[in-house]
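A single protein chain has been omitted; all remaining protein chains appear in their positions.
Naming follows writing order (A and B), and every chain is counted from residue 1.
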Amino acid sequence: MLPKEMVAIAMATGAPTLRAIETAPKFKPGDDIRTTNDNVSTHTRLPGYARDKRGTVVGYEGAHIFPDAHSAGRGECPDHLYRVRFDSETLWGKGSDGPGAVYLSLWESYLLAGKVS
Amino acid sequence: MRSIADMGGMQGFGPVNRAHDDTRFKAEWEAKTFAVNILSLAAGCFNIDESRYSMERMPPGEYLNTSYYEHWLYSLEDLLISKSVFSQEEYQARIAELAAKEDDHAA
Partner (left out) sequence: MSHDDHTMPPSTLALRIKAIETLMVEKGKIDPGAVTEIVDIFQNKLGPRIGAGVVARAWSDPAFKVRLLENGTEALKEVGVSGLQGEAMIILENTPEVHNVIVCTLCSCYPWTVLGLAPTWYKSAPYRSRIVIEPRSVLAEFGLKITDDREVRVYDSNAEIRYMVLPERPAGTEGWSEEELAALVTRDSMIGTGIPLAASTI
């Protein structure tokens, strides 16, 4: 139980999800990826609009608690998290309303290696 | 899951209602729902991922037709009962008790 006197400090500390893990990241900025097409019925933070789409890794965020596992009582299971860019034409085709991109933070298990150039 | 909450890219929801610009809690129940949720997380009753998963599993019609904090209230009920923090019976009994008290005051 969080007592009243500790509320301010707890709110100022927050609940960081960053964790240290043993494995090295599989991807790095500049890598082309394709998101998986695993239409699981359980909790995931890969939105439907970005499934099975080509994108480019633009940043590495460290390893974070993995929501798919954490929401299902399987523990934190932290995994590498990447900032990925998806061109709006890739996502929306003719539905895009101008030059743009959507950026998502995606866990490693959501990503497959793209074409090796 | 491709739940109703997974709405990025959906079309047909119409214009953004800019008049809904308020950030303050509109009623005491909203403020309490917010605070009880945060404190339940702090007490380890459930984690934020379980909380989001719970909200995603609201019946779609209800999800679209209720306010943001009603989603939080739904997930509080869902998780606290399913994790046996209190039972459905205790909960309903308490609601009835509080409602009766309110009626007494009103009478």
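In this section, a contact is a pair of C-beta atoms (placed from the backbone, for glycine too) under 8 Å apart; a residue touches a chain by one contact, two chains touch by 3 or more.
All values derive from a computational prediction rather than experimental measurement.
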Taking the full complex into account, what residues of chain B touch the chain not shown? 5-11, 13-18, 20-25, 27-29, 31-36, 38-40, 43, 45, 52, 55, 62, 64-68, 70, 73, 76-77, 80, 85-86, 90-91, 94-95, 98-99, 102
In the whole complex, what residues of chain A lie against the chain that is missing from view? 1-4, 7-8, 10-18, 45-47, 49, 61, 64-65, 67, 81, 83, 88, 91-92, 95-107
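FYI, only the chains that are shown with their structure count from here on.
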CA centroids of chain A and chain B: separation to the nearest Å works out as 26
Residues of chain B touching chain A in their complex? 1-2, 6, 8-9, 39, 41-43, 47-50, 52-53, 56
Could you please specify the touching residues of chain A with respect to chain B in the complex? 1-2, 10, 15, 39-44, 47-50, 65, 67, 70-72, 91-92
